[in-house]
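Only one protein chain is missing; all other protein chains are in place.
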Amino acid sequence: MRPFAYVKPADVAEAVQAVATEPGAKFLGGGTNLVDLMREGIERPHTVVDVTGLPLDEVHELPGGGLRIGALVRNSVLAAHPRVRTSYPVLSQAILAGASAQLRNMATVGGNLLQRTRCPYFYDLAAACNKREPGAGCDAIGGFTRSHAILGVSDSCIATHPSDMCVALAALDAVVEVRSVRGTRRIPLVDFHVLPGDTPHVETTLAADELITAVELPPSPAPSRYRKVRDRASYAFALVSVAAALEVRDGTVAAVRLALGGVAPKPWRAREAERLLLGGPATEEAFRQAADAELAPATARPGNAFKSGLARATITATLRELIIEGEAA
Amino acid sequence: MTTTDIRAPEKYVGRPVDRLDGPAKTTGEARYAAEHHYPDLAYAALVHATIARGRITAMDTAAARAVPGVIEILTHENAPAMKPAPKVSLLDISTMASGTSVNYLATDEVHWNGQPVAVVVAETSEVARHAAALVRPAYQELPAVVDFAAEEPNAAPQKSSMLAETSADKGDAHAALATAQASVDLRFTTPPHNHNALEPHATIAVWDGDRLTVHEGTQNFGWLRKHLAKRFGVPERNIRVVSPFVGGGFGGKGMVWAGTLLAVLAARATGRPVRLALTRAGVNHTVGGRTASTQRVALGADADGRLTALIHTSVSRTGRIGGTPEQITSASRHLYAAPNIHLRQHLVQLDLLANTSMRAPGESIGTFALESAMDELAWELGMDPIELRMRNEPERNPVDGKRFARRLLREAYAVGAERFGWRERDPRPGAMRDGRWLVGMGVASAYHPSWKLPASVTVRLSADGGVEVRCAMHEIGVGAATVQAQIAADELGVPLEAVRVRYDDSDLPLGAMAGGSMQTASVAESLLAACRKLKQSALALARRAADSPLRGRRLDELEARDGGLHHGASGETYAEILARAGRDHLEAAIKSGALGMVGMLRERRRWVKAACGAQFCEVRVDPDTGEVRVSRWLGVFDVGRVINVKTTASQLRGGIVMGIGLALTEETQVDPRTGRIMNAGLAEYHVPVHADIPHIDVHCLDEPDPTMPLGLVGVGEVSITGVGAAVANAVRHATGKRIVDLPITIDKLL
Partner (left out) sequence: MRVNGTDEKLDVEPWVSLLDALRERLGVTGPKKGCDQGACGACTVLADGVRINACLALAVQYADKEITTIEGVTPHPLQEAFVRHDGFQCGYCTSGQICSAIGMLNEAEDPAALTDAEIRERMSGNLCRCGAYNGIVEAIKEVAR
């Protein structure tokens, strides 16, 4: 990797100051993505600001029932947190569905939000990639697209966001708190990541000098779960994943949250499906129709055309499992 | 694992002896190729071409040279010359050692996307890699042919050699197919694969004048040494290859690839010991993998399920700059008693990295097609797939009437059906369920030819009773030293602890390559001969003494046990014999020679020798998503006599695990536009993980092969054969869907 200066700030103020004065600087958390990208020559920061020593590694209960998760809480710690396991099972399950135990022990919540795509054309410097090099073109289009997006894509980029955790956070209406020298700002998770359009190198609404300090969860919704479908039983990125929360009263959908992973350049909150489901019958047919409506705008390639069908099947199965779970409880 | 035969407790052969290198491997003491330290060691990194074919027009190394710590950058403009790779000749099979025919850094030509075009040597590995990323080659691109699917119609017939026949004709298979009462005609595709042994290829090269020491994990000491001698113009005796542990090979470390040559070249150019440890992507870009294939299998049968026609044709690929054609239709020569057989193999040559052997080259993917087609024929006939196979079990080798040295496939199925609970299988598709999961059960035959090669072995007996076996072998995870120590201990009648096996260095007598499931049998044959010679020497020594209880005895009357030679209650130890004779040791050597090779080929003309088996698979398929999980496995194998129950079971399981990868997850994605491998890493090339693998039950019939040393048959490859089909057949049973394109991924089942 390219040599860089290493800075370890003592507090948050010092950390944001360090990047404010150094345009080529990057925050370093668990390193599981950034170190890999630096070694591959894709990320080439002049300065690395190691934030792992900052006191942002605690989970607090919020008045009113929500949770405040420090940006440096390790993924494994969050997944195992008793409140997360009982009140936000979708989040715990999503984290445990991602990567490996070793990586979850290293990776931070803030870093997970900033994971970059696993598109092989992004990773291979020999390929053209608009995300890596704006204007270079996109070799993924016309290439291997098994891991690629069908929703929210553009002619510039069809890469997916690889995170599982973020899909759960999108369903949970999480809010991201960020700090810079200009102060603190709160961004709904669903607005944190942006679609590629013709600027796929811009992946979030985070400014270069802003540090993620926390993620806040509103009080827990209805029973929730995460379902991930991938090419092997574990330790693989999602082909399709579904984060869902569902409350059914007298056979009618009283509340529903639905977010998709593996199918879009950002964690995909399925608003259209939610709108169709809410107040309607909690039947498999209704689930399928809602899924179809959500997936209607899909733009597929030969290599990922199966994802619409897979997403519909996975949405339907996940909602069905939630009903069975609800009946059992 | 269980075997059907309980052995005498005093013998080591047949027992589940722990690996002798177990403590070294579980404590981190075992040192692999990259882990040897030299003062002044320099580190090398490769620069890979990013075009499929063309010429290098410029090589900008200025930025790379400016990095502090860079020692040298070798390109085609400044690298010292290497001699070209020798022409392949069957008179000296070591000429097959060259992974590709490219003379690296001696040419401006680019032959595949990923070819090394420069080597950076630096003071640390970090600097080398960083500087390598700064080297900027410029190219003139030339048209390249890299799309296997598009080129497949242009395939040319694959030539036969004395090692592998590529075609067979018996009767008129096409006419028989046309008139068959039942038939299937299927087209299969299998993708390229990469070995992805966990240890990336690494070489440390150290020159001392014109003497060279190479640390490398190799599957072939002999070929590597000979090849380096030819390429670098030094006598073979000047080269020493040290290789105590190989971090997995599977065929990927059998040839000599760019990394090895360039490490040696860089060491010569810089005058420093050089280490070149390839990155994972570097391995994928410079070490060949398994070919892609398309295959047709057409079967005709009468109403009772007796085959009337068997047609199996294949197209696979090599690189234009080399590669190993695979024997894809090989199992179809042996498995079924069809009166009409037509087998053909075709090849296309592409502007890609040369392919190479990967665990059961040919048979692993060939049995996927053949055994899937047999299963489909069983569906067509409404017949149990085991019964269909039993009705077509041949008495003699189907294509030429040769005798089988031994063949227990019937027994394997009988034992397997009982153990696996095949009777409980509801034959209707989709009829078996476990909750929401669809359950399917499938079978397929495993088949792999047995080979052995000449090997040199020396055995030395010391006055203290210690035994040293010397033979350069490849410890790629097979327990090479352990099993030969067991054999030597039994043959000489000494405790296992008294046997030391030295195997890690090419200065030792050369054994056989670790490939083609040959190493154990090849070395065992020479070891048995050496032990016998040694006992004869000991007996001769004893017989010279008037007071020896062995006086007048012939070796055949004696039993080697308790550290010596005995006849009933009388006898004496080797230590006593040597002490009386005033000798501190006795030594016996068996040397391999060209005659041995001729003998092997002659023997193959008489017999058909193989390992075989029955694979039983149970899968669960999610009816919503098409996710497939292998839930149970049983392999029943006829691998002759089992030397070590523990290591044999592990090796057989390992083949099944790799086969499950072949069936469900593995595919090297070669971009058909650029020839570039797009998943040259372990995150995107999906080898099975713990969660993919259930308990695998392995059972060996343990009946000696009368034509093989100690009756043993190699076990390295047979167990991957048939696995792809057994999974596909179980999926067919669970879902009603016949998947003919590997891997069996979700999208194909939705």
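For reference, chains read A and B in written order, and residue numbers begin at 1 within each chain.
We adopt the following convention: a residue touches a chain if its C-beta (ideal position, glycine included) is under 8 Å from a C-beta of that chain, and two chains touch if they have at least 3 such contacts.
Note that the structure is predicted; figures quoted are calculated from it, not measured.
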Given A:Glu22, A:Asp36 or A:Glu247, the one touching the chain that is not displayed: A:Asp36
Hidden-chain contact residue, picked from the options B:Ala581, B:Met597 or B:Leu682: B:Leu682
Residue in contact with the excluded chain [from A:Val16, A:Leu56, A:Val90 or A:Met106]: A:Met106
Residue in contact with the excluded chain [from B:Thr57, B:Asn78, B:Thr124 or B:Ser570]: B:Thr124
Residue, one of B:Gly99, B:Gly442 or B:Gly655, that touches the chain absent here: B:Gly655
Absent chain, residues of chain B that touch it: 18-19, 21-32, 34-35, 37, 124-126, 195-200, 245-250, 277, 279-280, 475-479, 646-647, 649-651, 653-658, 681-683, 687-691, 693, 695-696
Chain not shown, touching residues in chain A: 1-6, 8, 28, 30-32, 35-36, 38-40, 48, 50, 52, 76, 99-103, 105-106, 233-235
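Throughout what follows, only the chains that are shown with their structure count from here on.
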Between chain B and chain A, distance of the C-alpha-averaged centres to the nearest whole Å: 42
For the chain A and chain B complex, residues of the former touching the latter: 1-3, 39, 41, 118, 120-121, 123-127, 139, 142-144, 146-147, 229, 231-237, 239, 306, 309-310, 313-314, 316-317
For the chain B and chain A complex, residues of the former touching the latter: 50, 113, 126, 129-130, 133, 622, 624-627, 629, 664-665, 669, 671, 673-674, 676, 678-681, 683-684, 686, 688-692, 745-747, 750
